[in-house]
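Removed from the display is one protein chain of the complex; every other protein chain stays in position.
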Amino acid sequence: MTFRVMTGVVLGIVGALLGGASLLAHHSLASQFDEGKPLTLQGVISKVEWVNPHVWVHIDVKDSSGAVEQWALETLPPATLRKGGLRSDMLGKGQTVTVLAYRARNESKLAFLRKITFADGREIVVWVGDIKQAK
Amino acid sequence: MGIRGSSQPQMREPESEPAIERAIDETIRRYFMRHEPSPRVYARAISTAQQPSAAGRDGSTLRSWIVAAASATAALLLVNIALHFFGVVAARAASDIDGRTGPFLLWLSSTGLARWINESETVFGYSGILFLHTLGLAMAVGASVVVDLRMLGAASRISVAALLPVFRFMWIGFILNALSGAMLFAADAPRKAANPLFEFKLVLIAVGIAVMAMMERSLLKSGSGAALVGSERRLTNLAITSLVIWTAAIAAGRLVAYTL
Partner (left out) sequence: MHAFAIWLKGTDLSWLVTHHGWVWATCEALHFIGMSILFGCIGALDVRMLGWWKSPPVAGVNALVRWGVFGFLINLVTGAVFFIGEPLQYVDNPAFRFKMLFLVLAGWNVLLFYVTGVADRIESLEPDDDAPISAKVFAGTSLFLWVGVMFFGRMLPFLGNSF
């Protein structure tokens, strides 16, 4: 009896590992984004997805040669952002913003939005748990 | 109600039957039965009345239809995933975050319901629906685990008949997840529909439900006796399959949350 039960349980756990051992890196902040390599990007907002579970802000960044790069900035849910002072009406298409973001480890044009500075100088920090550490 | 013929063995002592039953029997005999039933007919009627009625159980037809629908959906989705995998259907470009843009999906994502779920900030919105989805899965998989453990030999003092009500909790959890899942899908339809991992999760759930329904049917057919219909080996295999399938479904569901 016990042997069969354990077989079933072990096979179940193997199933879990098969499912979890994926090549994509996720989903703690530190495992998906590199907090040790913050980026500063300046660009024009092209699209805002003010949705659960993550708000996405898409910006067009002009690099030194004039080519436009499209960056996707992922951040926290709407309710959490609003509690921190960032509201959806503050983000409009066509606005120029400067962001401090952590680049995704998979080196794609994806980053975690940490701090956003608007053209008029207002600055809002998105804090992840450690408000005392917010820079 | 016992139909008694004078030449047949009594099925019950006359004194133990309530008087009103005897009166009904007598009335039927006198007014509706011209002859005594033949011994064979009589014996067959008695044995049918004595058998536990498996076919008459409410909902078994509904469950068969659910299993059939789930299997058909699973087959369609598997074909779709295979088409993606083998490149027959053009793969989504890596930068294409808009997902599938068919008319139904676009309409879904434009509805007030989708917007409300997406932008909700209270527990009565997205987070609450997610919680209900988690609760439903805990019920469905939890009930399945109880049944599977018993099939594999744990908690052997629970009789097979006693195990049957557990399936009800599994079905309640499944329905809760179907409803909350539909709402979660509506909130992000284009991207979810373009995600092969999401389709794979649905396939796994369909298979999981089918396996549990098969186990439920086997247990129903065995009646109240301890003997199990279908070989013990078959039920053991079903139990192990169920555990693996639900585990993989949970893993797939978690990964869907990470992939666009």
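When the chains are written out, they are named A and B in that same order, and each has its own residue count from 1.
Keep this in mind: a residue touches a chain if its C-beta (ideal position, glycine included) is under 8 Å from a C-beta of that chain, and two chains touch if they have at least 3 such contacts.
The structure presented is a predicted model; accordingly, all values stated were derived computationally and were not measured.
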Partner chains on view for the chain not depicted: A, B
Which of B:L113, B:A162 or B:A182 contacts the chain that the document leaves out: B:A162
Hidden-chain contact residue, picked from the options B:T27, B:S110, B:T134 or B:N237: B:T134
Touch criterion as defined above, residue of A:L29, A:V61 or A:M90 at the omitted chain: A:L29
Positions on subunit B contacted by the hidden chain, ascending: 123, 126-127, 130-131, 134-135, 137-139, 141-146, 149, 154-159, 161-166, 169, 246-247, 250-251, 253-255, 258
Touch list for subunit A against the chain that is not drawn: 9, 12-13, 16-17, 19-32, 53, 76-77, 79-80, 105, 112, 127-133
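Simple rule for what comes next: only the chains that are shown with their structure count from here on.
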Subunit A-facing residues of subunit B, complex: 94-95, 97, 117-122, 125-127, 130, 148-149, 152-154, 156, 187-188, 236, 239-240, 243-248, 250-252, 254-255, 257-259
Subunit A residues within the subunit B interface of the complex: 1-2, 4-5, 7-9, 11-16, 18-20, 22, 24, 26-27, 50-53, 70, 72, 77-79, 82, 88, 108
